[in-house]
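Input: one structure, supplied below.
Removed: one protein chain of the complex. Kept in place: all other protein chains.
Chain nomenclature is as follows: A, B and C, assigned in order of appearance, with residue numbering initiated at 1 for each chain independently.
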Amino acid sequence: MSIFIDKDTKLVVQGITGRDGSFHTRHMIEYGTQVVAGVTPGKGGQLFDDEVPIFNTVKDAVSATGANTSVIYVPARFAAEAILEAADAGLSLIVAISEGIPVLDMTRALPFVRDAGARLVGPNCPGVISPGKSKAGIIPGQICQEGPIGVVSRSGTLTYEVIHQLSKSGLGQSSCIGIGGDPIIGTDFIDCLSAFEADPETTAIVLIGEIGGTAEQEAAEYVSHSVTKPVVGFIAGQTAPPGRRMGHAGAIISGSSGTAAEKMQALETAGIGVMRRPADVVSLLREQL
Amino acid sequence: MSIFIDKDTKLVVQGITGRDGSFHTRHMIEYGTQVVAGVTPGKGGQLFDDEVPIFNTVKDAVSATGANTSVIYVPARFAAEAILEAADAGLSLIVAISEGIPVLDMTRALPFVRDAGARLVGPNCPGVISPGKSKAGIIPGQICQEGPIGVVSRSGTLTYEVIHQLSKSGLGQSSCIGIGGDPIIGTDFIDCLSAFEADPETTAIVLIGEIGGTAEQEAAEYVSHSVTKPVVGFIAGQTAPPGRRMGHAGAIISGSSGTAAEKMQALETAGIGVMRRPADVVSLLREQL
Amino acid sequence: MNLHEYQARALLKSVGIPVPDGDVATTPDEVASIAKRLGGTVVVKAQVHAGGRGKAGGVKLAKNADEAHEHAEKILGMQIKGLMVEKVLVVPAEEIASESYIGVIVDRASEKPVVMVSPAGGVDIEEVAAQTPEKIFKQVVDPRYGLLPHQAMELGFELYGDVKQVRQAGRIMQLLVRAFWNAGASLAEINPLISTPAGDIIALDAKIVVDDNELERRPDIAQLRDVSAEAASEVEAREAGLSYIQLDGNVGCCVNGAGLAMATMDLVKYYDGEPANFLDIGGSSNPEKVVTALRIITSDSNVKAILFNIFGGITRCDDVANGIVTAASQIDITTPIVIRLTGTNEDEAVRILRGAGFEALTDMDEAVQQAVKLAREAA
Partner (left out) sequence: MNLHEYQARALLKSVGIPVPDGDVATTPDEVASIAKRLGGTVVVKAQVHAGGRGKAGGVKLAKNADEAHEHAEKILGMQIKGLMVEKVLVVPAEEIASESYIGVIVDRASEKPVVMVSPAGGVDIEEVAAQTPEKIFKQVVDPRYGLLPHQAMELGFELYGDVKQVRQAGRIMQLLVRAFWNAGASLAEINPLISTPAGDIIALDAKIVVDDNELERRPDIAQLRDVSAEAASEVEAREAGLSYIQLDGNVGCCVNGAGLAMATMDLVKYYDGEPANFLDIGGSSNPEKVVTALRIITSDSNVKAILFNIFGGITRCDDVANGIVTAASQIDITTPIVIRLTGTNEDEAVRILRGAGFEALTDMDEAVQQAVKLAREAA
């Protein structure tokens, strides 16, 4: 088992012929993902790398291939519309990798996605990987290993660092979800915690947060009453100055709210093992398992 | 029993101090309706006719009085916004009497009403009356009589004519619903047929349609498989020329569709007794009861 | 309210939809000068609210300005389906590689605007829908989002194979939805939408129907109304707040409420009479409206009997009675009048009418039968 994606995931890649799209499509296929279609308007009827059929529209791709999941690599200025197209075509899972989507575009796109009954992961995220099964996004497959740890994170390379520490120590992962670093995202910590809690293969959960907003505090509150599995957590940005955007649009301390200290406090209060540094993940998990 | 409104209906009147609003509020109170509040921005704190408290906003009216139903008499250019305000305030039933609301306003307002979980009756309708219990709208109370006949209609005075025929013959009504003469309305024939079918007090249903659109055909189809009670129907506009709007915005034959002949045919096919003239309602009902 | 082609194309142009150059004219000289300016072959098109202008001789090709002048002389002033041609549109004749249809209508079923497109353009779209429905493609527009780019593209791929043309057509669809919204339309269509041999997509003919309820808040659109294209009596009625449609019969009807007005006409027919009109005086009780209504009905020389059918609700029967009495004193009415009144203030109304020598009935069937009989006797 795993969450969100598995062997049955049939993926359509929006922006398959773009620079990022083609690069990562090859990696996803190499990893064993069922990439059933690509979409680039005007290239309908062609084949990507002589194997993946390209369609003009997501709708065409879905009706021809039965794709159930989309991954989006189109440039930021077209990405919100790509999300709408995916939702409109009836996909149940949409993974938006694109970074730099204006937040107001997302305030308009999200109600559409929710009305369509789809799940959006991202935007501005590394995507989802269920080691040994399927990958929708950019998380390097070679650092992952099948196993019982669920990983959910607002970050990209920091997540790889943590996954790397886990795999090095023989702690494989059920699924790793990058939920994205923007202020408004489709899937939050709680959605993933709830899915990991329900996933019989997952025995413990790693939560990687950062400064800005209150998502980690809400996740901690949720863990305290609704998650029975051990959870360990990390918060990046303990040394970040207030009022400055730390790369991610969502990583900003506004006034006195959204600091790492308050988040780490919330995790501790909820009984979550708090990592002081990424390398702590292994020892903390071993303690709890 | 009755449908949509009854003795427990607590009504707020939007536009209570306007010409139409004040006139009909008095009639509704006289009829025994629980008119618990009125709304006119800027007149909050005053009393209407020394008895009904006026509020600045529907939200205030609801929180102070527990109103569950609104009736709207504001001018057409403000009416769609009044509908949104009522839905936003959490009312479960909104009866919009106002005539002349642009149809594009309604295409935008209706999704909002539906998302809020409210039922809209109208616009451009005479409203709802449950004889002996409550009245939200402008149907003259004195022509109605308590009894077992459910009446649903796209028209105003034509409905009064039919109710008048029924009452004269001792056939009282459970509820009478004017669904409105516009192309886009909140509650359609099928909603009312389904409610009448479920209402134990209603033993037979009168459906009054007119030219334009396909609502009567769909209602007939619905009756054929989902209504067990006797239904009789009338279609106004047998002599209407094509392409001309017959008063109501929705009463227009476009090309060859929406004619009275095709609608009467559909009613007959569904086993509905078709009235040739309003006065036939009594004899047809007597046949079927 | 229907707009003329030249008005509709101006609205399309204002949102950025490509339309051919050209202009509207009311005289053959103007037509010739436009044709001269445009150069080459032009089309002279009658501007009337009627379909089938081409078959009726209202659309003509002209190789040069002189020929355009000749055609204009014939077209201006001609009658098409009973409507006098007072204006013509002069545009360059375009070379056509393909013809499509795109339109936006308010759809009752989805409760939203719907964009309809078809690669079978240039012909009556209702016929396409009836004969080859598989050639019609639809997209419901959520008014909270407008026509989304991918939805426009999806439709565009049904019309064209080349992605550049798909994008052009998609853009035009989005602009058409905007024009539809700007005008407060219930219908906006381009038929045909053509592609030229050079590959450009152009709107060759346009039709827009505006929702009458929008006119109050859109004075710019309201002033496009061409009263010369309507019956004078209908214009007068509208200005008085009455809803009136002239028909061919001899029983003049004056009713409160549109449904009851239709049912009254139907009942006239049921009793073998012919209604002369649809007339709804509306819900208000203004006696002045009744006077205007009677003036309009009596000005129709076909009318041989007048039938009032009033069900008092908001409308007060005594107000209507006063209106009838006032009208009778102001207008010389020779046509017999049958009056049916029931409901609010019925008794007072009967008293007023009797005082002025009118009879008043309370039963609708009885009144209609009497009016039909009187009309037959007078004919």
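Methods note: a residue touches a chain if its C-beta (ideal position, glycine included) is under 8 Å from a C-beta of that chain, and two chains touch if they have at least 3 such contacts.
It should be emphasised that the depicted structure is a prediction, and the values quoted were computed from it without experimental measurement.
Chemist: Counting contacts across the entire complex, name the shown chains the missing chain touches.
Modeler: Checking the complete complex, the chain left out touches A, B, C.
Chemist: Among A:V74, A:I208 or A:V282, which residue is in touch with the absent chain?
Modeler: Touching the chain that is not displayed is residue A:I208.
Chemist: Touching the left-out chain: which of B:K10, B:K59 or B:R114?
Modeler: Residue touching the absent chain, from the options given: B:K59.
Chemist: What does the interface between subunit A and the hidden chain look like in terms of residue numbers?
Modeler: Against the left-out chain, subunit A lists 20, 23, 76-77, 99-104, 106-108, 110-111, 126, 138-140, 143, 153-161, 164, 181, 183-184, 208, 210-211, 213-215, 234, 236-241, 244-251, 255-256, 260, 276-279.
Chemist: What residue numbers in subunit C mark contact with the hidden partner chain?
Modeler: 144-145
Chemist: What residue numbers in subunit B mark contact with the hidden partner chain?
Modeler: 41-42, 44, 56-60, 81-82, 84-85, 88, 108, 112
What we mean here is this: only the chains that are shown with their structure count from here on.
Chemist: How is the touch graph of the chains shaped: line, ring, star, complete or other?
Modeler: line
Chemist: Counting only C-alpha atoms to place each centre, which chain is farthest from subunit A?
Modeler: Ranked by distance of C-alpha centres from subunit A, the top chain is C.
Chemist: Roughly how many whole angstrom separate the Cα centroids of subunit A and subunit C?
Modeler: Whole-Å distance between the two chain centres: 55.
Chemist: Between subunit A and subunit B, what is the gap in Å from one C-alpha centre to the other?
Modeler: A distance of 49 Å separates the two centres.
Chemist: At least two partner chains per residue is the criterion; list those residues in subunit C.
Modeler: Nothing qualifies.
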